[in-house]
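As you look at this complex, bear in mind that one protein chain is not there, while each of the others sits in place.
On to subunit A.
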């Protein structure tokens, strides 16, 4: 048994009071904890896995969207280029603020991360290695006194009687699933996005748990239709590191070269070829000097090849595309104000857990924009949470109500639920290229029906003593997130950015606004009243 949501915490519960609770220990959560602790707040950070290795940053090599203030045209150009592919959904003031915050904050990690000197003798801050970056972030937050609870997944948020969020509870899976419960002045959700259990590198723990918890508290999500990003990898591997593939040559089953040049259409062309049959790849065009330095650029890229005995520069190897879902996609919890607060008081959101439409628009934020967003939104959410906690003052003694539902409390009869089958159902709707990358109304409706059936099973029957609560909650989050994504994709009956509808190939000017999605048994869509536009002035956002 893991939780006792309708009673006071059992006696063996790990309990802690804090000003700020951060849920998630990837880069957004770590930056949030760092910012909150720098304000003098008592901060607890919980991670489903280990803060430093879990999440998609840890095994990757994130670049950051980066433009120094001098010359001023650099930022203007970066924002203009981004606006050109935002398809009306981006906000230049937020873009400016993200560029500025990233430029100010990333170098503060210099005590713990040795930023290298590039060929021109300059310190390079923007491109970091994931494992070293997350190790440094952990060192930074420990230095600032943050309490880190590893292997301690959050299962549900806790609300005060006035509806504000005042903590969370979960279990410590390496302590025989001992419950934990943290009462906090405010909560930052930085639980990541989800790739719907694709084999995207480092994404296994990213099951959309933060979306589920936020929605249970009453938050809406935004940009959930923009989940159609895919990344190349050697078949049967997780190695979604793409740099070398900028020079790749692809071949069909008959060995003929596929017309898929490096550029914005490359992924779609490879996906079309994969729908027709196996695709192989050769990296023989990667320049020799880059081949020689690859191990010191991206040390994990050669691991699969070396262990399989493949020379990727001379031999062809089979490739696949892994779904990025909301990770290189856009969707997440709607950001309601400049502190990265949600519409639920006391609840803040950061990184992939938050919608990135403000800075990414309708096109993938890739590694660059999404990393800069994770850093910036984490910083703002951490500070905003401290300010809220200080305003909330002495409400820490209030009785807290757990908000978790699906996977914890069955609506109908409690009974055995085949979690593996439900996860397979999510994958079979969200992975295939002809369902999620090349979309059409009729196929989306069929996906929605399959996901509705899966939702009924998990919501009606999962929970209780014979259920693994973490597995049930992850599965509920995966299904809920997939339903929001598919429903938003149906509502956006046009093609815009990474959302491609084969039955609606053009832009519909009436849909040049963000779509908000919410709900569980019934899923609701409504246009965001706030049109994207000038938004807040950049100066208001920059600290």
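We adopt the following convention: a contact is a pair of C-beta atoms (placed from the backbone, for glycine too) under 8 Å apart; a residue touches a chain by one contact, two chains touch by 3 or more; residues count from 1.
The criterion applied here is as follows: contacts and distances are computed from a predicted model.
Asker: The complex has one chain missing from view, so what does its UniProt entry call it, picking from "PepSY-associated TM helix domain protein", "Benzylsuccinate CoA-transferase BbsF subunit", "Ferredoxin family protein" or "ABC-type sugar transport system, permease component"?
Answerer: Its record in UniProt gives the absent chain the protein name "Ferredoxin family protein".
Asker: So one chain is hidden, and I want to know which residue out of A:85, A:139, A:290 or A:387 touches that hidden chain in the complete assembly.
Answerer: Considering all chains, including the one not shown, the answer is A:290.
Asker: I'm checking contacts with the chain that's been left out. Which of A:108, A:300 or A:315 qualifies?
Answerer: In the full complex, the listed residue that touches the missing chain is A:300.
Asker: Sort through A:10, A:68 or A:261 and give me the one touching the missing partner chain.
Answerer: A:261
Asker: Touch as defined at the start, partner being the missing chain; which of A:54, A:169 or A:518 qualifies?
Answerer: Considering all chains, including the one not shown, the answer is A:54.
Asker: Please output the residues of subunit A touching the missing chain, sorted low to high.
Answerer: Interface with the chain not displayed, on the subunit A side: 48-50, 52-55, 58-59, 61, 63, 114, 116, 118-119, 124, 126-129, 131-132, 150-151, 173-174, 199, 201-205, 234, 236-239, 243-244, 246-247, 261-263, 285, 287, 290, 293, 295-300, 302-304, 306-308.
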